[in-house]
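A protein chain is absent from this complex, but the other protein chains hold their places.
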Amino acid sequence: MMATPIDAALNEAPRTARRSRLAAVLAADRKAQFGLLVLSVFLICAILASFIAPFDPNDMQFDMMGGPSWEHPLGTDDLGRDLLSRIIYGTQISLLVGISTVGIALVAGVILGLLAGYFGGWFDTIIMRYIDLQWAFPNFIIAVYLVAVFGPGLFNVIIAISLAFVDDFARIARSMILTIKEEQYVAAARTVGASDARIIGRHILPNALAPIIVTATVSVSYAILGEATLSFLGLGVTSDTPTWGLILADGRSFISRAWWIGVFPGLAIMLTVLSINFLGDALRDALDVRETREG
Amino acid sequence: MSRYLLRRFLGAVVVMWAVATLVFFMLRVVPGDPIAAMLADVGGAEEIAALRAKLGLDQPVYVQYAKWFWNLLQGDLGASIYGSRVEVSRIIAEALPRTLSLAALSAVIAIVIAVPAGIIAATHKNTLADNAVSFTAFLGLSMPDFWLAIMLIIVFAANLKWMPAIGYVAMDESFWLWLKHLILPAIAVGTGFSAIIARMIRSSMLEVLSADYMRVAASKGLTNRMLLLGHALPNALIPVVTVMGIALALLMAGAVVVENVFAIKGLGRVLIVGILNRDYPVVQGAVLVVSAIFIVSNLLVDLLYVVIDPRIRYE
Partner (left out) sequence: MNDKSRNPTDPAHIAEELHDAFDFDHQDPMVGLSHHDLSGMRLTRRSTLRLLAASGMLSAYHLIPGTGAVRPAAAASGGTLRAGWAGVGEIITLDPAQINQVLQFQIMSNVISGLTHINADLIAEPDVAESWEVSADGKEYTFKLRKGVTFHNGDAFTADDVLFTYNRSKDPQQSIHGRVLKNVVDAMKLDDHTVKFVLGAPQASFLVKTTERASGRALSLVSRGALKSMGASQYGLTPVGTGPFRVTEHKLGQGVVLEKNPDYFDPGRPKLDKVIIKPIDGAEPIAGAIEAGDVQFVGGNPIPAQLIDRFASNPDLVINEKPGPGFQSVWLNPWHEAMKVTDFNKPLAALKKDKGFMVRLAIAKGLDRERFVKQARFGRGVPAYGSINPAMGYYYDKSLSETSEQAFDLDAARKLMADAGYPGGKGFPELELICTPGTKRDAEVVANIFKTNLGIKVNVVPKEFSVGIVDFNTNNYDMRLGGSGGDYDPDDGLVDWMQTASKFNGPKRDKVKHPFGYFSEAEADALIVKQSATADPAMRKALVRQANKINSDKVTCAFLYHPVDVQVRHKSVNFPDESRIPGLADLDRVTVS
């Protein structure tokens, strides 16, 4: 998994200026607009799937392996299910996994990192050791291992993938804290008598936000790819709702006869991840001082 | 400096032990009875019990662990619990070169594509070339590697028949065959990686190009090309070195899936199959080896950093 440069410069500009820069970047960057558009469409698909999808994704009534047609714009799969409906429903799990895993990892990782950095001492040592431990292993294999060992299923997949990202967030949060701890305004706040919690909440957290947000967006795209890969290996979600990786895995043997089974789910994954990457790039431009200096 | 090395080395050993121990216990705590599955068609309850005793799987977990650890210290990684009970060290010794080959070739492909692309993008900033490179990089990052693998197989192996669809041939047998078998998988794995490197080179080149010392060099009358290759590039490569450590993670993760699609029996596949079959000794051995590779490469990267950038010092 990609580690954001830990030494990302701090943004000392007040928040309002940052926000307007974000808006400016978004207005100018066409790629980011494209990404936003695509993600919005997928989000709507996910929420309103039962209204938008033309058929029940598990209905096996139709011709097996029919090509794209008026009735089935993306064709049907090997068991006679409408591919368009399956892909629309696929947005649900993909987005759910992408967002929830990163959400969990972010909260857990940031809390761990904050605690480690702020309090130091043996707290810090333990957490750092854990981060090192996780670093000693390719994250993806950890996820595979956990799911293979504890069984497939949505919950296990989410936990397994979340675990893979915790160390990234913890590491960032911790180094942010360590850098900021020395900053002036923390010392100032303390002389005024602010409590630890207040210092963390009011001063430290907002400034550490930038690299965390950027890491989060990158992680979401990896989470979605990770879920697709796990499903492809047969270790993914098992519910009725199809996921794109699962559609690819199930249809693997038939792709040579029915190219649509292979192309469309893959495209869906790619579009989603692409959009997130575009957005992430724009966010990085807006929030990261170093890159904006180059213009 | 050497104290630092020693500390890192010891730390590495401890981490490896911790990982292996965790895996050892977790694997046994989990549902799934490999012995019953192995003898499902042939044996009855007595055969199952006999085999279990023979493999030492009927003893309490901590006894098994102690035994395993003792053997480990003597260099014995145990043997697979299936079939002819091949030694784990042998299984890994046969699988490792394949994965390393794949990773190496992927890395080479990635670098060969990414470095020139990154340089072009940086030196032609905001032109069509730059945007094209950027966009392609995004595409490469966003594509699931197993999907790319399948598409490659369909186009190049099944339809055009330029390369074989599956398998692996060792390099010492035939370089050309080795290459033919490995090129599609390497492309599948290397694509995502090359995207990352290209973007990294671009941004780091941009930073370097605008730095002060570049202007100094230019004023000395060096040609553009010499400037580029002699000064800018080496400095731009420094952050890339950091990525190398993570590269191994990406490459191994990618290799697992791609090995699956191309039926290459490399380390990733050995691990996955071992986990699915609950082949405890194989999983433990593979975990240790993967961990070791990881830790060693991270250590090397850190050391390389010291060598490259004289500003960094550890104590």
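A and B are the chain letters, set down in written order, and residue numbers restart from 1 in every chain.
Here, a contact is a pair of C-beta atoms (placed from the backbone, for glycine too) under 8 Å apart; a residue touches a chain by one contact, two chains touch by 3 or more.
Bear in mind that the values here come from a model prediction, so they are computed numbers and not experimental data.
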Self-check item: Options A:M60, A:V107 or A:I126, residue touching the unrepresented chain
Solution: A:M60
Quiz item: Thinking of the whole complex, not just what is shown, which of B:L179, B:L276 or B:L303 touches the missing chain?
Solution: B:L276
Exercise. Out of A:P152, A:G226 or A:G245, point to the residue that touches the absent chain in the complete complex.
Key: A:P152
Quiz item: For the chain left off this view, which of B:L55, B:I153, B:L182 or B:L271 is in contact with it?
Solution: B:I153
Exercise. Against the chain that's been left off, what residues of subunit B make contact? List them.
Key: 31-34, 36-45, 47, 50, 79, 82-87, 90-91, 94-95, 150, 153, 157-158, 161, 164-168, 260-263, 265, 269-270, 273, 276-278
Practice problem: Write the list of subunit A residues that the hidden chain touches. | Solution: 58-60, 64, 78-80, 151-152, 234, 238-240, 250, 252-257
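In this text, only the chains that are shown with their structure count from here on.
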Quiz item: Contact residues on subunit B for subunit A in the complex?
Solution: 11-12, 15-16, 18-19, 23, 26-27, 30-31, 135, 138-139, 141-147, 150-151, 154, 158, 196, 203, 206-207, 210, 239, 246, 248-250, 252-253, 256-257, 260, 268, 271-272, 275-276, 287, 290-291, 294-295, 298
Exercise. State the interface residues of subunit A toward subunit B in the complex, per the touch definition above.
Key: 1-3, 5, 31, 132-133, 135-141, 144-145, 148-151, 221, 225, 228-229, 232-233, 245, 248, 252, 255-256, 259, 262, 266, 269-271, 273-274, 277-278, 290-291, 294
